[in-house]
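With one protein chain removed, the remaining protein chains of the complex are shown where they sit.
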Amino acid sequence: MKKIRKRLIVAVTAFSLAISMAGCGSSSQNSASGSSSKSGGDKVVNLLTWEGYADSSFADKFEKKTGIKVNATYFNTSDDLAAKLKAGGGDTYDVISPSGDMAGYIVQNDMAEPLDLNKLENWSDISDSVKLSDVEKDGKTYGCPYLWGPDYLIYDADVVKEEPTSWDIFWDPKYSGRISLYDDISNIYMIGQMEGLDKDDPSAIYNMSTDQLEDAKEKLSKINGSVRKYWTTAGELTDLFANKEVDVAVGWPITVKNVNDQGRNLKWTIPKEGCTGWMDRLMIVKGAKHVDAAYKWINYVTSPEGQALSSAATYYTVVNPKALDYMDDDLIATTNADSLDEFFSKINFWQYVKNRDQYNDIWVSVKSGT
Amino acid sequence: MIKRKHLSTGVLTVIGILILLFMYIPIIVVVLYAFNADSVNYFPMRGASFKWFAKMAADDDLIRSLEHSLVIAGISTGVACVLGVTGGYGMYRFDFPGKSFMNKLVMLPLILPGILTGVALLTFYQAVGIHQGMMAVILGHSTFLIATVLPQVYSRLQQLDGNIIEAAEDLGATSSQTFFHVVLPNIQTAIISSALLSFTLSMDEIPVTYFLNGIFSTLPIQIWGMTRNGITPEVNAISSLIFIISLAAILISNMLSKED
Partner (left out) sequence: MSTKRKMFHFLRYGILAPSCIWLIVFLVIPYFNLFLYSFWKNGAFKVEKTFTLNNYIRFFAGDSSGSGHVMILLQTLRTSLIVTVIAIIISFPLAYFIIYAVKKARSKKILYMMTIIPLWVSYIMRAYAWKIILGTNGILNSFLIWLGVTSKPLDIFLYSDASVIIAMVHIYTPYVMMPIYTSLEQIPHSLIEASRDLGCGGARTLGKIIIPLSLPGIVTGATYAFALSMGDFLAPSLLGGTTSSTKIANIVQMQFGTSDNWPYGAAMGMIILVFVIVLMEITGKIEKHYANLNG
């Protein structure tokens, strides 16, 4: 018995030592900050993006083409992006993909590098209508459009037989306990739209007064009990629909894609009050360690093929019209890539909210039932 | 009299078995459905398959997070063992002011919810300039793993026959010779056993790691993400695997610590 024990001890010790050493070796290779080889050129690019923006269907192609490894961290909401960026900064991340509500904030607070438009190969191909001014400062541009999309109404067409026409379906007792909303302040925008606040001025829902916010809180609190679960990642909403936990939700096209890929029948609609949406720009973090790789990544995903692959992975809409040559008709129809203007006009794109803390506070109160 | 005894024993047995079932059915279910051919968890199970295990083995992100976890667990356990053994020995041999305080301090990370330790370390790291990352996590894990090693070593030391230390010193051994050649060999089962437990704990840790990891993923955090995002049966496969391995580690650890 003693012999066996001795051998076991030696084995365990050797095993742990071996793992530690192997770990030390591989961790210096995989370390987040990466390394630039002497022959010039970055070996890694670190992304902090929305889910789906580093999908293996195109990230792998990029890696093969350039030899640059793609490390992606996903954030759940724009607030999450801000928090992660503050904690990590340029030491940790190279490229970020903020939506309209954060983009301006990031630029104004000097958290991004100005882009050298000459290095962006596809800049001139990108539609002018998506080159919004919130990422421009002092004549410099800080963000390159990538993809955009709506926060629209998703419903399980097998359960909800008639296409919903209004956001008030969430207050319909028929679906009580079977709905899901995004765990984010954007639900407050939805109330704002339902109240018609943005009819004359789209920015009104991003600058709601305390009274309007209290009203929104009241309305949202009414359905807090009938929400089955709030989703924080698109994958969560996919999970909820896939497991038949919910029938109606606010969501993104990527969920429709992922659930229908499993053979289901989700449909979407933009209700009569309109919907909000987001225009995602790619930015290079201030002090980023792999600027060269960052430009390579941006160029790849804004190229016609890169755009087509990105769109196919997420069902979000492209910004480079040349991508249509690489997209099949189904995809074009699903993402409204050829009816850009019409689709565009129905969407109220996210803007920066000045009293964001107040919106967040209201939202947490709604969620916690207090 | 005898009849009553049988009745109550019978009732107790039924209750006992029911409770054990409650504790184990969830675990059994997870392992069973790892072999589910369908991706939906219906009862009865429709078809068996190994495909989720195959998928798990091909999942690059998962494998990478496993590597990270192994490194973290290995290094943290090593550090915790050094600190736990030296600390336990020190507490065993010497009385010093603050000894009972140290005793309580060591146990603190175990009873305090992980979120507090994670948050305290996060703010501390920010203040001293340690970035989120592998090192941050290793330092954090080492800290709470001391609580697994030190008490076990300390109690094992107390079971030692103190005479052998005296005898060694009487025979002219220096303090370090005594430590390395007399004490250590006698407590090696306690060290190995607590090392195994520490390794297991580190491999399963989420709250502290969650705040400190930054850009990379550890195995439990990766799995956590998967449970929320609907890639479910793969989670069954990896969980089952972890269950088997942890089970083995605990059984070995237990065998070693009871051996005398």
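Just a few scattered comments:
Order of writing sets the chain letters: A and B. Residues in each chain are counted from 1.
Operating definition for what follows: a residue touches a chain if its C-beta (ideal position, glycine included) is under 8 Å from a C-beta of that chain, and two chains touch if they have at least 3 such contacts.
What you are looking at is a predicted structure, and each value in this text was computed from that prediction instead of being measured.
In the complete assembly, the contact with the undisplayed chain comes from B:Phe211, out of B:Phe35, B:Trp52 or B:Phe211.
Annotation: of B:Leu66, B:Leu122, B:Leu157 or B:Ile215, B:Leu122 touches the absent chain (contact as defined above).
In the complete assembly, the contact with the undisplayed chain comes from B:Leu139, out of B:Leu139, B:Leu160 or B:Ile252. Interface residues of subunit B with the unshown chain, by the touch rule above, are 4, 8-9, 12-13, 15-16, 19-20, 22-24, 26-27, 29-30, 33, 40-44, 82-84, 86-87, 89-91, 93-94, 96, 102, 105-106, 108-109, 111-116, 119-124, 127, 139-140, 142-143, 146, 150, 175-176, 179, 197, 200-201, 204, 206-207, 211, 220, 223-224, 227-228, 232, 235-236, 239, 242-243, 246-247, 250-251, 254.
Panel shows subunit A; residues 76-77, 79-80, 82-83, 86, 109, 177-178, 224-225, 227-230, 243-245, 357, 360-361, 364-365, 367-370 of it touch the chain omitted from the view.
Throughout what follows, only the chains that are shown with their structure count from here on.
Between subunit A and subunit B the centroid-to-centroid distance comes to 35 Å (mean Cα coordinates, whole Å). Of all residues in subunit B, those touching subunit A in their complex are 39-40, 64, 67-68, 70-72, 74-75, 77-78, 126, 131-134, 188-189, 192, 195-196, 199, 214-216, 225, 228-232, 252, 256, 259.
The residues of subunit A lying in touch with subunit B in their complex are 1, 5, 8-9, 12, 16, 19-20, 22-24, 26-27, 30-32, 46, 71, 73, 87-88, 91-93, 232-233, 235-236, 238-239, 242-243, 258, 262.
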